[in-house]
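Data block below; observations after.
For this view, one protein chain was removed and the others were kept in their places.
A, B and C are the chain letters, set down in written order, and residue numbers restart from 1 in every chain.
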Amino acid sequence: MILTLKTGSSKKDIEKIILKIKELGFKPQVSAGAERVVIGVIGEKAIIHRDKFEQFDAVEAVTAISKPYKLVSREFKKEPSIITIGKNVKVGGKQVIIIGGPCSVDTRANLMENAREMKKAGAHMLRGGAYKPRSSPYSFQGHGEKALELLAEARKLTGLPVVTEVMDPRQVQIICRYADVLQIGARNAQNFDLLKEVGMAKKPVILKRGLATTIEEWLMAAEYILSRDNDQVILCERGIRTFETATRNTLDLSAVPVVKHLSHLPIFVDPSHGTGVREYIGPMARAAVAAGADGIMIEVHPHPAEALSDAHQALLPTQFAHLVKEIKAVAEAIGRTI
Amino acid sequence: MILTLKTGSSKKDIEKIILKIKELGFKPQVSAGAERVVIGVIGEKAIIHRDKFEQFDAVEAVTAISKPYKLVSREFKKEPSIITIGKNVKVGGKQVIIIGGPCSVDTRANLMENAREMKKAGAHMLRGGAYKPRSSPYSFQGHGEKALELLAEARKLTGLPVVTEVMDPRQVQIICRYADVLQIGARNAQNFDLLKEVGMAKKPVILKRGLATTIEEWLMAAEYILSRDNDQVILCERGIRTFETATRNTLDLSAVPVVKHLSHLPIFVDPSHGTGVREYIGPMARAAVAAGADGIMIEVHPHPAEALSDAHQALLPTQFAHLVKEIKAVAEAIGRTI
Amino acid sequence: MILTLKTGSSKKDIEKIILKIKELGFKPQVSAGAERVVIGVIGEKAIIHRDKFEQFDAVEAVTAISKPYKLVSREFKKEPSIITIGKNVKVGGKQVIIIGGPCSVDTRANLMENAREMKKAGAHMLRGGAYKPRSSPYSFQGHGEKALELLAEARKLTGLPVVTEVMDPRQVQIICRYADVLQIGARNAQNFDLLKEVGMAKKPVILKRGLATTIEEWLMAAEYILSRDNDQVILCERGIRTFETATRNTLDLSAVPVVKHLSHLPIFVDPSHGTGVREYIGPMARAAVAAGADGIMIEVHPHPAEALSDAHQALLPTQFAHLVKEIKAVAEAIGRTI
Partner (left out) sequence: MILTLKTGSSKKDIEKIILKIKELGFKPQVSAGAERVVIGVIGEKAIIHRDKFEQFDAVEAVTAISKPYKLVSREFKKEPSIITIGKNVKVGGKQVIIIGGPCSVDTRANLMENAREMKKAGAHMLRGGAYKPRSSPYSFQGHGEKALELLAEARKLTGLPVVTEVMDPRQVQIICRYADVLQIGARNAQNFDLLKEVGMAKKPVILKRGLATTIEEWLMAAEYILSRDNDQVILCERGIRTFETATRNTLDLSAVPVVKHLSHLPIFVDPSHGTGVREYIGPMARAAVAAGADGIMIEVHPHPAEALSDAHQALLPTQFAHLVKEIKAVAEAIGRTI
């Protein structure tokens, strides 16, 4: 950690800061530059004490040198993490994983048809919402446990492991009974009590990026889960909020190489929420794979007119099957498989 | 709700859409423009069915005409809401309410000193964190119930009603036992299960705006609480996330007149989190009052060097007392009191 | 264009608006909904008169139905535009075009070495800055005409057409004497006098997206050029400004399918400025091609330590050659060539 002092800081100011550094068990290293004094604070995890130094009037800026996360970092673990889901889905290896399914589970018939189509098209996992985060209290909020039962039935039918969202710490237990993977949605990306609870659940987790979450904060959110001894975390980029309105969100595909550089955790991309427009999902799914994503998450519905949420961004099963072929070609072009 | 069709939509496309409109119980009104066909969907709350229409391939855009919220709107309730806290704090009337206190509760001595100073300086309420949302799992997470007890003691000492943050639906009950006002923080602004729980608690709520929450979404979050029969909601602007880094967040003061225009709910401003820099808190607090805010929330600590979070943005009690005087002058200039 | 009136608008308000609509030569179409009155304004280019209606107190919102641009739209011209540069570079067809070269032209030796390496690696065009937009007045501002001469020499040496940036309407003439393509940089994306001047120059133009320019505004900027009878415009996505700081900008790759959907103009992507980090350029270049970009623009320098700007985001020629091979594989996977 580096403390940049204001110009004109007095000797007394500097001494007080040095005293504090020593008091906390760190080593100070003072550099008197042409215009300012800069003090290095040498010692592991010094950055945790950032607040203590920011409160000195003479300190203009505190600059982190070490990363604020540890367990999720490449420096902590050099090799990419491989996370096994169900019996034989391996996330984070050579294979690009494809997840398909409805935004929210509606009827039994629709879900079973969807699951069968997903399986046939080559998807590796089935997604479907049981508890739905909706902007409006008047919108459909999900069928809850009934939907979880249907998901479990669809798994039995097809063998596809099941992903579903958890919104409330009190839901973790019941969802764990039915699902193979817990998903944390964008609006809960910094719901810290939920992260802790999921950390204790010891199930694989897909952690979506929040709409205004920096990559560093997102990795810190993952650190919450890993620090509870659950290291089965898959990150999922799904678009951030910017000024552009031609797409529902701005899919930040650069997050893929950035996360790969900083962390050993696998990263997925969700172009359905990222673009919010059916026509743009295919190109962005291909782009995500070309950028190095370990998996893709796509909303599919056999009868969009009957969907209870996000119908306009759902692909038809035939469109999805076509997309899987395109993804396969791109994956192979960069030395991966699907 | 208005449906704009793609150019070149066929008669058959149009008929299918009209059929759907009628099926849902609404009245279609078709306008054939120079380039496109536009269909009005006439009927109350038609916008709830937005998804149903977005999924038609021929529909290029769906435009809301009515607002998606109801109970929080000015159209539903013309007069501004007045919310009573404790015995005699009235929020939303002529008086501008001032809340002061530490980011998080640390020692008993510090809190009591702080509370006494707040009271003396003219604050109307005391804030203090017991459960803290922190980006890092390794940062101080709050003293929990112990802190709640201290807050209740400080209230007894000074008579100031107490505000504290709730992060988890499971904390609502215990916090209600101690606090006068429940605060929902920025990172939980769209934690819908928490909003529902707090809606059922029937305590006044300060609902902070999320970092990437539009004003419309924020009002929808408030609607979650009101639709659970709790209409004691105070909104609080605390900065949104933008590209600018000179301040911790970008305090969107325009939200004050916008919320006043759209809603009957009172609105506070938190310039401490909004700017994150001690020097900028005073000017932005004055600006908030001049813009029409119903209250101000300020972080204060008698000994910032001992604070366990956000020390660098805490004012000293003397600085706070000075600020209260400035706020008073501005409030009186626009015909209000403190 | 659709006018949404405020609730409670009077008959007289409505009549005044209808009068205005007729006065301007349009046809009004009134829909009285459950809560509000909505008036359609039927007629070509009605949206140009938006201001006239926004000023009525009774009008709450004006919604555009037609697009505000014309010549650049897919509706105006269905087939994708093919732009020929030099003798045989065709932009916008099956081939993905690759541009490489230094951020700014420095020494003759470096530029010639760079050009030869670009040619050998398979680039189709050479880029290099002669006039440089720099945040600081104290930074290197470009070698001006001397650099233009060197670019022309490099073209002679290699046959590669040359792209260089124009910042000032007064530079258009001289740059046209030397360059094959005029580039308009992000900071001048809405420098309307420059757009007009370049429109009159009848040279191919690469129009970069501004840091805060919506796709619609960007297409309007292109419309400025086309409306001056220069239809040789190539759009270039190079990152927008968001809250994320892990990359220099946020490369908005979704702009590729969006532009393809809305316009017949070709679109390039510049991952060098988009990410600002050497390690991320390769993955994002591959992703851009997979998303459907018609070309890629990459900064390359044979001796980055001698570069006068943006050294840290320049690839070495060997890295560039490797990237061209990767791009080729992805291009072929989606049915294109390089």
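Here, contacts are C-beta pairs under 8 Å (C-beta built on N, C-alpha and C of every residue); 3 or more make two chains touch, one makes a residue touch a chain.
Since this is a predicted model, take the numbers as computed values, not measurements.
Among C:Thr7, C:Gln95 or C:Gln190, the one in contact with the hidden chain is C:Gln190.
One of B:Met220, B:Met284 or B:Ala321 touches the chain omitted from the figure, and that residue is B:Met284.
In the complete complex, the hidden chain is touched by one of B:Glu75, B:Glu113, B:Glu216 or B:Glu306, namely B:Glu216.
When the whole complex is considered, the residue among C:Leu126, C:Ala307 or C:Ile327 that touches the unshown chain is C:Ala307.
One chain is missing from the display, and on chain C it is touched by residues 20, 45, 48, 51-52, 54-55, 68-69, 133-139, 167-170, 187-188, 190-194, 196, 210-212, 217, 220, 223-224, 227, 240-241, 304-305, 307-312, 314. By the touch rule set out above, chain B reaches the unshown chain at residues 212, 214-216, 240, 242-247, 250-258, 261, 274-275, 279-280, 283-284, 286-292, 326, 329-330, 332-334.
Residues 2, 4, 7, 29, 31-36, 38, 40, 42-44, 63, 65-66, 75, 241-243, 245 of chain A touch the missing chain (whole complex, contact as defined above).
Throughout what follows, only the chains that are shown with their structure count from here on.
If each chain is reduced to the centroid of its CA atoms, chain A and chain C end up 31 Å from each other.
Rounded to whole angstrom units, the spacing between the C-alpha centres of chain A and chain B is 26. Residue positions 242-243, 245 of chain C are each in touch with at least two other chains.
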